[in-house]
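Removed from the display is one protein chain of the complex; every other protein chain stays in position.
Up next is chain A:
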Amino acid sequence: MQLSRRNVMIMGTGAFVAFGLPMSANAKGEDEIAAFTGGAEMADTGITLTAPEIAENGNTVPIEVSAPGATEIMVLALGNPVPPVATFKFGPLAASQHASTRIRLAGTQDVVAIAKMADGSFAKASSTVKVTIGGCGG
């Protein structure tokens, strides 16, 4: 008798979060971005965000950011209750402007990385990570 009731409820909860993504979460992320960039334009090149298309485990999703010449990279999970994930700061002696970590995602959502460059410009990359119940592979 599987898919015990408890598991079903756990799955249900995770999925509800995924589907019931409140629009205000996005807006909250927008505020954080505005505070980081001061509302400046963001280029769509100069930063690479690597994340899985579908998370194997939404509780620990490996991501990687890289932005040569950046002084700071901010990472946000727009669909999480608290969108900011991390801000990496690179000093002038940093050999590369690259970081990798694992983040927790409440459900399917966009992960965003924004780099602040040494010249004060900004670049943004975004990737949709799907968190799924899983099931039936061919």
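One rule holds in what follows: a contact is a pair of C-beta atoms (placed from the backbone, for glycine too) under 8 Å apart; a residue touches a chain by one contact, two chains touch by 3 or more; residues count from 1.
Methods note: contacts and distances are computed from a predicted model.
Enquirer: Given the options "Sulfur oxidation B protein", "Putrescine export system ATP-binding protein SapF", "RNA polymerase subunit sigma-24" or "ABC transporter permease", say which is the protein name UniProt records for the missing chain.
Expert: Answer from the record: the omitted chain is "Sulfur oxidation B protein".
Enquirer: Since one chain has been left out of the picture, which residues of chain A touch it in the full complex?
Expert: 1-5, 7-8, 11-12, 15-16, 19, 50, 52-54, 56-57, 62, 100, 108, 128, 130, 132-138
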